[in-house]
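The complex is shown incomplete by one protein chain, all other protein chains being positioned as in the whole.
Moving on, here comes subunit A:
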Amino acid sequence: MKKILILLFCAISVAQAQQGGTVNIRFDHFVGSEVLNLDTHTYKNAAGNEFKVSLFQYFVSNIKLLKKDGSAYTVPQDKSYFLIKESNEDSKTITLTDIPKGVYTGVSFLIGVDSARSASDISQRKGSLDVAGEAQDMYWAWNSGYIFVKMEGVSAQASSSNNVFMYHIGLFGGIGVKKTLNNIKYANVSFGKEPLKVQSGKNAPVIVLIADAMKLLNGPNKIDMAENPSIMGGPFSTKVAENYQSMFSFSGFLPPIKAAK
């Protein structure tokens, strides 16, 4: 009996030590230095195209919180797939729970869906990955795989029939005999001098990141809507992926908000 009590005590202490904190990440959408406003605001890219954005959304997955010593805490797979949509305010703040107490210096994540999950069986496609639900317009049925980043809008310079531009970037490298392009990119964002302290309890800090949609067009590769109004599964998609790789940056921390129970 004594033994059992000791065991129980140990188990409780371990559980307490392991009880982590909650962290929110908020994604603020910009186009260059301006806030992204769907359909109303006109922006201008380096190629001189004037454009409005009607849709901007992307997957964030395989999130890691980075530590000073180079180690990292990896958010468990099943809690690590998020679809961020400009059109859905709630989707722009994600909540990570059970984060071990500690000091973190940055965050890294995959922009899109990793190859293992992209090739996984249907039982692994729940929540934001549900091809009949949240991921419905972020999934290519004919060339089975997720669209990682999607931006659409209009520009007078877009050389399509209705001046629409559509950038749907996906492709995870394929599976088995089916090899495809591989546009998997990771974002690596440092919090700068100010590290993040995660404590257990109900107060959850908010990491604010900026996602700059302009980066899709103005990166190492300049995208001209007159030449490329529509970029999807073709080889040019790698250019856009190279561009958006650097679309995330650190904005700051917000005072902790009460985490939901």
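Everything that follows uses one rule, which is that contacts are C-beta pairs under 8 Å (C-beta built on N, C-alpha and C of every residue); 3 or more make two chains touch, one makes a residue touch a chain; residues count from 1.
In the analysis below, contacts and distances are computed from a predicted model.
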item: Chain not present in the shown complex, as UniProt names it (candidates "ABC transporter permease", "Cytochrome c peroxidase", "Monovalent cation/H(+) antiporter subunit G" or "GMC family oxidoreductase"); value: "Cytochrome c peroxidase"
item: Contact residue for the chain not shown (choose from A:28, A:130, A:152 or A:224); value: A:130
item: Contacts of subunit A with the absent chain, listed as residue ranges; value: 119, 121-123, 125-126, 130-133, 136, 139, 141-144, 174-181, 233-235
